[in-house]
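These notes are about the structure you will find just below.
Only a part of the assembly is drawn; its chains keep their places, and the rest are absent.
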Amino acid sequence: MELTVKEIIAWLEISNTNIQENKAYLTELDQAIGDGDHGINMARGFQEVLNKVTDQEYEAISDVLKDTAMTLISKVGGASGPLLGTAFLKMSTAVKGQESLDTADFAAALNEAINGIKQRGKATEEEKTLLDVWSPMADYFSAVDQFSAEVITETAKDAMEKTKDMMATKGRAAYFKEKSIGHLDPGAVTSFYIFSGLAEAVKGGKN
Amino acid sequence: MKKIINNANEVVQEMVEGIAAAYPDAVKQLPETSVIVRNDVPVKGKVGIVSGGGSGHEPAHAGYVGKGMLDAAVSGEVFTSPTPDQVLEAIKAVDGGNGVFLVIKNYTGDVINFEMAAELAEAEGIDVEQVVVNDDVAVEDSSFTTGRRGIVGTVLIHKIVGSMAEKGATLKEIKAVADKAVANVRSIGMALTSCIVPEAGKPSFELGENEMEIGIGIHGEPGIERESLKSSNEIAERLAEKVLRDLDYSGSEVAVMINGLGATPEMELFIVNKKVQQILKDKDIHVYRTYIGEFMTSLEMAGCSVTLMKLDDELKALLDADTAAPAFR
């Protein structure tokens, strides 16, 4: 299969559901090594994304991704809003003109997203941020030629869990220094919900 | 959670409306935004000064909007940097033709969102310059980290760049004085209790009945040490020592700011001040001016911070200039 507008919209819907369901959990994670607003931020942002993308018909994947990006950028704030927004914006540009995406297309888009995140956030891998989920996911999609729901979820989960043992050096968690070790990165957990949302969408879990 | 609010997720919007309603002769709200601007923006020929950040630090930042200080303050959600489109609205509203200067506190979110706004503004032909304030010595500064946080010292930067702009300085001149002021300001805070983010509904962290934390951030980010509650004199010594160790103030003139984080009675700030002044006197540091009160809070956190800014004649004059900003005193 390839990802079409339908799967992309389902992806966003399921991601939103995941995030709403885990809003309090995400906030708790951010209370431990941040300022306790991540769940609130993400729930607000993805709800707005959902309102936006389910409000109209889309022809192009790139348009869905662009609306997602602009909504995240203009409704969230904090570090995560503009960073995830930038990720979706870069993906939107990368897939311009494409009607469907295979794993290679998707990997290419993710790589653009990652570059965007790095440029904006001046972080790199292993700094205990959402990058530590996005980066392994890009690698994974580059290496496969099938969208496999189970492996996607597993890969994202592995990546998310690895953030637990990292020491944060970027973002608010960096102020916790050594004490950040032993806690999951909130943005990485959100990113896991996003990619496990993709896995569900690939299975046709929604629609 | 005991708060005088209506809906936890509408506090910022209602607060901004409440600010506009309080000072209609001085400020207004940009319609459909969380931006408070001076009533008379854009002031033709004057560089516009924009600051802002997450809410929950009141009177920062909207209380500092007024002649001689900020032209606009952008309020994000509680403890959450405002979005680029809101900052862009502020920039556009205050540009009087000679560009806009941004005062940003050093947090990833603030820097990213303000920079995105600056790029958008530049794309619309507005000159933008900025300074990133990083006065919190509780955080180590290194190129591998996000660097020191920006906390209450930011208010003194607002005053300085605001006075400078009011005098008719150019964007470049303002940038130069802002860089100098930021290089000369250091702060550190301490907390006795946590704050409660309204939407979270519970304390951001826990401190035992006999514990305090030195070096706490204004969003409840952790400090350097969590330890047993000390006397006011010991706390003053600890805070002053950390600030004095970070920058050489010897023989210089300084501004002192003793800031309450939200729930601490002003009485206690004055008791801290007594000791801080004594310490500075003993070290032959001359206090030019002292500011005491709540300048940048962390909701209902109990605690305080100590700020020192090294002054030269230019900075002294800029601090002393008049301002109409309702919260600066």
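A and B label the chains in the order they appear, each numbered from 1.
Operating definition for what follows: a contact is a pair of C-beta atoms (placed from the backbone, for glycine too) under 8 Å apart; a residue touches a chain by one contact, two chains touch by 3 or more.
All values derive from a computational prediction rather than experimental measurement.
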Copies of each displayed chain within the entire complex, written as a formula: A x2, B x2
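Quick note on the criterion: only the chains that are shown with their structure count from here on.
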Approximate Å spacing (C-alpha centroids) for the pair subunit A, subunit B: 32
Residues on subunit A engaged by subunit B in the complex (per definition of touch): 27, 31, 34-37, 40-41, 44, 73-83, 120-121, 169-172, 174-176, 179
In the complex with subunit A, residue positions of subunit B that touch it: 9, 54, 76-85, 107-109, 112-113, 116, 139, 144-146, 149, 197, 199-200, 204-205, 217, 219-222
